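Before I ask anything, here is the structure I am working with.
Only one protein chain is missing from this complex, and each of the others stays in its spot.
Up next is chain A:
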Amino acid sequence: MTLAISHLARRFGATQVLRGIDLQVRQGELIALLGPSGSGKTTLLRIIAGLDWPDAGTLSFDGADWLGKSAAERRIGFVFQHYALFPHMTVRDNIAFGLSVLPRSERPGKTQIAATVDRLLAFLQIGGLADRYPAELSGGQRQRVALGRAMAIEPRVLLLDEPFGALDAQVRRDLRRWLRGVHDSAGTTTIFVTHDQEEAFELADRVVVMNGGVIEQTGQPDEIYDHPATPFVARFLGLTVELPVTMRAGRAHAAGLDLAALPRRAIPDGPATLFLRPADILPVPDPQAPFRVAEMATTGALLRIVAEDGTGCRIESEVPRRDGRDLRQGQPVALRAVAGQIFPGSGQQPAQPIHTPMTLKEARP
């Protein structure tokens, strides 16, 4: 275990931004802090970096307390969302900056610094850009330079704030794979912040889902995707269909729904809420069922179907277009759930309250 965080709390004025964060990061791990705006993920990253300090809690690295240390003493690499490259320096000077500000006694010689920079330029595949200024680079190139500048000081932990937030979709995907490659060959412990679940799941060894200043769930991408631990995580990961069900002997029941595919759950009998992804719902023609196909629209590969019962309950599902060939507008259908998550309590009162307004942007000091 390298980085240990416990009971971390931070308040900006009346807003409690972090409310007790516990997290352990192992050497060489690639961690994603995933959450909506205002979930506190950037604040957590800045506290780890030493750009901000908590009101309570502890932060230590390899057993040594980090809260008493400045950002420089911690030797972290921080990559800002908008890169914060030095506009008056060439790419080479930007990357060399961390080495050139070392105290004279520790500072490597000029040739040694140049060699380190050349090695990094080659490693990051930006060798041809060495003498350009940041204004002459594209967004993706700036991102690589920013990473190179942070890696030049051989940081103990690499911290990236929304690393791909300012890039367009294609560059994002390329850079994502590239960053995974860089991490795998450099082996630096890396933590990055994102609000994009695809990004988090593709890149990270472990994803930390945050909301309202608390960690909702920590786990490997598949684990979180298949087994969201809280209603918030379920909603955030696209389980947007919420249905009231009744639990009996560990199984969920509801009129017109075929829930036999769901595993038994240790949830007491009574009302519960079922969370489903539209893609995990299959409408099956059934003359006895209360649902009717109200809308059908194609996206090319998928068929988007809205089923409606008489009471105004509308359920959206997505099926491959081929599987929906037999469906017609107005046809009675039963809905078969292929996979889903059940939480005790009725949908109107979520088992765990969602505390943070989603619009709240992390306040900055």
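Methods note: a contact is a pair of C-beta atoms (placed from the backbone, for glycine too) under 8 Å apart; a residue touches a chain by one contact, two chains touch by 3 or more; residues count from 1.
By our rule, contacts and distances are computed from a predicted model.
Novice: Given the options "Iron-binding zinc finger CDGSH type", "Sulfate ABC transporter permease subunit CysW", "Large terminal subunit of phenylpropionate dioxygenase" or "Heme exporter protein D", say which is the protein name UniProt records for the missing chain.
Specialist: From the choices "Iron-binding zinc finger CDGSH type", "Sulfate ABC transporter permease subunit CysW", "Large terminal subunit of phenylpropionate dioxygenase" or "Heme exporter protein D", the unshown chain carries the UniProt name "Sulfate ABC transporter permease subunit CysW".
Novice: Going by the contact rule already stated, which one of A:L3, A:I47 or A:I76 would touch the omitted chain in the full complex?
Specialist: Considering the complete complex, A:I76 is the one touching the chain left out.
Novice: Which of these, A:A9, A:A130, A:I153 or A:A186, touches the one chain of the complex that we don't see?
Specialist: Answer from the full complex: A:I153 touches the omitted chain.
Novice: Among A:G98, A:P231 or A:P290, which residue is in contact with the omitted chain in the full complex?
Specialist: For the chain that is not drawn, the touching residue is A:G98.
Novice: Which chain A residues touch the hidden chain?
Specialist: 49-51, 70-72, 75-78, 80, 82, 84-88, 97-98, 101-102, 149-150, 152-153
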